[in-house]
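Worksheet for the structure shown next.
Every protein chain except one is present and positioned as in the full complex.
Read from first to last, the chains carry the letters A and B; within each, the first residue is number 1.
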Amino acid sequence: MKNKTDTPLTEDFDTQTLQINVGPQHPATHGVFRMDLTLDGETVVRLKPVMGYLHRNHEQIAENMTYAASMPYTDRLDYFNSMSNNFGYALAVEKLAGIEVPERADYIRVILAELTRIVNHISVIGFLLNDLGAFFTPLTYAFREREKILDLFEEIAGSRMMCNYFRFGGVKRDLPPGLLERIRTMMDVFPRFLDEFEALLTDNDILCLRCQNVGVLGRELALNAGLSGPMLRASGLGYDIRKVDRYSIYGRFDFKVPVGSKGDVYDRYYVRVLEMRESLKILDQALRQIPSSGDIISRKAAPFLKAPRNFKPPVGEAYGRVESPKGELGFYVVSDGSPQPWRYHVRAPSLINLTVLEDLCIGHKLADAMVILGSIDIVLGEVDH
Amino acid sequence: MRTEEIRDHLQSLDSSLRLRIVLESLLVENPEDLARAVRALKSSPRLKIDFLSSVTAADYLDFLETVYHFYSVELRIGPVVLRARTRRDDPKIPSLCGLFRSAELQEREAYDMFGIRFEGHPDLRRLFMWDNFEGWPLRKDYVQEDSDVLESQDLAWLEKNSIHVSQELKTRALDLQARGLRADAQRPAAEGPANSGAP
Partner (left out) sequence: MIFGAGILKGMLVTLRSFVNSYFKKPDQGGLFTVEYPEKRLVAKERFRNFPFLVYDEKPEDPRCVACDICAKECPPKCITIVRDADAEGRPLKKPALFDIDLSVCMNCGICEEACPFDAIFMDHEFEIAGTERHQSLLYHKEDLLKSNGYFRQIRPSDAALIDARRKEAEDKKKAALKPAAPPEKKE
């Protein structure tokens, strides 16, 4: 916010702008991300994001191996929610090869994707508060809850973060016995924690002062710049791919799409809180509807589990997108009929959401720039793919 | 709407557009028309395309191709897929930054990986690779450089910055230069990495 009382001072003195470099190793940049900033006093006048420090050419790696073998690599895109990444890639390849998913597998997928959304949003809020200077208290509370869900993931998939659990046409293995009850127990406790978390944060005067009217993103710009996920919804556009595409079995669930009114950092925080509550609603319905037994992988795709090299989708292309917690995660896959994809592209929401970073930060103080970056919610594994 | 309908609809809006159906998408035959086609999509009352989701490119050996996935957030329509082709030796495609800001970083990414010059892009630099990186990594003929071997120009830089280099690396660099070779990752099997476990 431009403070009017500052203006006479800068007029009287001959001031210069200062170019500084934040990152790539900086505690507030969420990873190896660099911001080339020009400051006038403390006010940001120009900001150029510089990225690529974590670049490993994920796309080329995937083009040089079988379709199934890039599944574990998608885990490493957005390492906070590997289940969603698996989901997007599986959807794209299923579209390409025309594979149907059995019902139970679909329910398992949705349950895991929604748990992932909770994991992501709760840790993002924790990190956002870290950026605001509320070091570690909200973050450790958030991580305590995250840990409970990650324990479930470990029990299901074998790994807490690099789950590698989805397969084309289903999932890798059935859920271990008694797991649905454990998810239910977790879910019964979670709203209480969320209430407590909100009591800690939502009405907090300092949080309101620091976040409201900071980094305001208008509706038109958000849409034009291709933003998606909570960023777009905080700006007042209720566009949710789960509702629009009704991919997988999302059409069966009754849930709302929370939208913000102003599009500032506070709205982005609050939209995420509300989304967690909606995720709980979906989980509740999914847990009630899930068939107690059935195939977990389609008959057509099951043989390829043992022999991934024989999986050759017909010539063609497919674009599969899911509503990942960060936004629209799309996978564009082109097949030439061989066991390896000819072209494999990831539409990374974290990367595209960074388009507006400069617009949001200009005119704000340096400390606010960190908060705005935190509210965009980037993961460098995905930005730099 | 089906792809044929979209084609006919676009051609009714702008009769000079030449469009061909490829798979489930529309190929803009003359890449110069791309911006006009997108403007028609944007202004069409039946489509109201307002969201450019993904911009990417692909290498088909004879030509390079860019692929665009559009959606309409207002009407919940999509994806409308456009593609444009360009020559491999001098790839040029008009930029869509003026129409959709979401193309900004994605076109830079496509430039970085394929070397397609997006004309009219305000800030066309490499996105992930460093500025003086050579080559276009996602083209099919790209050969990865061997990061364990130095080249003579690396030696010059290291010496300028007074960084010590072992004699072995120096001899290899000079040997490569004498043979007129680059330090490519494809090398004889006998020279495999020390820890590959081969007997």
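The rule we apply is simple: a contact is a pair of C-beta atoms (placed from the backbone, for glycine too) under 8 Å apart; a residue touches a chain by one contact, two chains touch by 3 or more.
If you're wondering where the values come from, they're calculated on a predicted model, not measured in any experiment.
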Where A:35, A:54 or A:156 are the choices, the one touching the absent chain is A:156
Checked against the full complex, the residue among A:147, A:181 or A:220 that touches the missing chain is A:147
The one of A:24, A:41, A:72 or A:218 in touch with the missing chain is A:72
Please pick, from A:42, A:181 or A:196, the residue that touches the omitted chain in the full complex. A:196
Extract the touching residues of subunit A with respect to the undisplayed chain. 65-66, 68-73, 137, 141, 144, 147-148, 151, 154-159, 162, 164, 172-173, 176, 189, 196, 199-208, 305-309
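To be clear about the criterion, only the chains that are shown with their structure count from here on.
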Given the complex with subunit B, which residues does subunit A contribute to the contact? 51-52, 55, 57, 59-60, 63, 221, 223-228, 237, 239, 244, 316-317, 319, 321, 328, 330, 332, 334, 342-343, 345, 347, 351-352, 354-356, 384
Quick check on the complex: what are the subunit B residues that touch subunit A? 23-24, 50-54, 56, 58-59, 67, 69, 73, 76, 79, 81, 100-106, 109, 113, 126-130, 137-138
